[in-house]
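All remarks here apply to the structure that follows.
Our next item is chain A:
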Amino acid sequence: MNSKPHAAIIGGGFTGCALALDLQMRGFQVKLFERGEICAGTSGRTHGLLHSGGRYCVDDVEAGRECIQENRILRKIARQCIEFNGGLFIALNDSDVSYGDRFTKGAEECGIETEELTAGQAITLEPNLNPALLKAYTVPDGSFDPLRLALSFAATARRYGAEFYSYCEVTHLSRTNSGRISGLEFLNRHENQLHEIRADVVINATGAWAGNIAAMVNVTVPVRPTPGVMVAYDQRLVQRVINRLCIPDDGDILVPQRRMVLIGTTSFDHDDVDYIPVYHEQIKLMHERAAELVPAVKNAHPRGAWMSARPLIASQGDTRSLTRTFRCFDHEEQGAPGLITITGGKATTCRLMAEKTADLVCQKLGVPANCQTHDLELDSYRQYYARAGN
Partner candidate 1 sequence: MKNESNSANLIRWFDPRHRQLGTWAFILNRITALGLTLYLILHLFALGNLARGPEAYDGFIKLAKTPVILIGELLVIAAGLIHGLNGIRIALNSFGIGTRYQKQIFIGLMIVVAACLIIFAKSMLFGH
Partner candidate 2 sequence: MNKENWHVTFDVFRQKTCQSVHFDAFPMDVDPDEYVLDVIERIWAFNDRSLTFRHACHHSTCGACGMRVNGVEKLTCITPINQVTHDGGKVRVEPLRNFPILSDLVVDMGEFYLRLDDAKFAQVVTLDAACLPFEKKQQVRENGDFERLVDCLECGMCISACPVALTTSEYLGPAILAAAHQTYQQTNDPEMISLADKQDGVWRCHSAYECTAVCPSNVDPGWRIMDLRKIVLRSQIHKFFSR
């Protein structure tokens, strides 16, 4: 009970919830703080593509390999909220076709199972595809519900004893005289009351907001919030995820979900992470790109349009070439021991991000425990709301 090390996690998105489960299973007492509802940040707004890794396998073998491994794990442990119907990478011009050679090589290197299809075969599988397509490759893509994925990690974490404090905004990180991070102060936004807790380690899992939390103790995190637009249409025109067979670009993924298809995304800079407006020109671009993949989109009605700020780890260069792999930052090096930031990454690799972060936390605190989340089937996401003590 009292001898358990205490971990405070800031941020209730995929990373935070998966980390809460991992650390709690490794013997920590976890308290997670999220200023909104679970998934109220970037995580909630993902279009829900369960990556096979095909998008990254040409230029980033590490990312591609991570993706396919985590793809298989999530399909096992989080079946309750994943539509797994596979995906296609389609070539619409000669440049795409020649990219296909690099694609097959990359997929093989990463261990992603793909099969080459003729245009005719692809259209038979998905009649609404652009009839001008030249060839296609199958991939094991899927589509998931963002809120439910996070809640399933959170529900399992709660069963192991983790405590979740939603609508609690962290206002202040406490430090001892030696500068060690020893806890935090938070505002309960339902009650408008401040509270304080102590922790042996504080993990900043706020993704695109990681810089804001780090700034509370004058340390920096090289994360660049990079927003992108997505549009949802009101007809499920395809059953499989449709990807453009080319170097990653704007609007080249079409994801089926419930009775919709979702097109995404763009990539641009914006200063304010808390509110990103939806730009009409970007919506128009998404309409065009979606129609290139599935022309019938022109007759579908847009149901929603929204923005999401991904946390890209910045060094330099244009936003598309920033890595989507994740990194842990141990702020002891910057003079704030006891604070760790995990950021970057994508939803598909959330469990792995949590595993690596938990490994670092355990190493720093001398806790000899290993990850056990890779084959633990997650509890029903609704049990997140089970009353305490059940």
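The candidate set was assembled so that all candidates are chains of the complex that A comes from, given by their letters.
Quick note on the criterion: contacts are C-beta pairs under 8 Å (C-beta built on N, C-alpha and C of every residue); 3 or more make two chains touch, one makes a residue touch a chain; residues count from 1.
What you see is a predicted model; the values in this text were computed from it and never measured.
S.K.: Just to confirm the interface: in this complex, chain A touches which of 1 or 2?
M.R.: Here, the candidate touching chain A is 2.
S.K.: Would you tell me which residues of chain A are touching candidate 2 in their complex?
M.R.: Touching candidate 2: residues 36-40, 43-45, 47-48, 79-85, 124-125, 143, 145-148, 167, 189-192, 230, 232, 236, 239, 256-260, 262, 272, 274-275, 277-280, 303-306, 308, 380, 382-387 of chain A.
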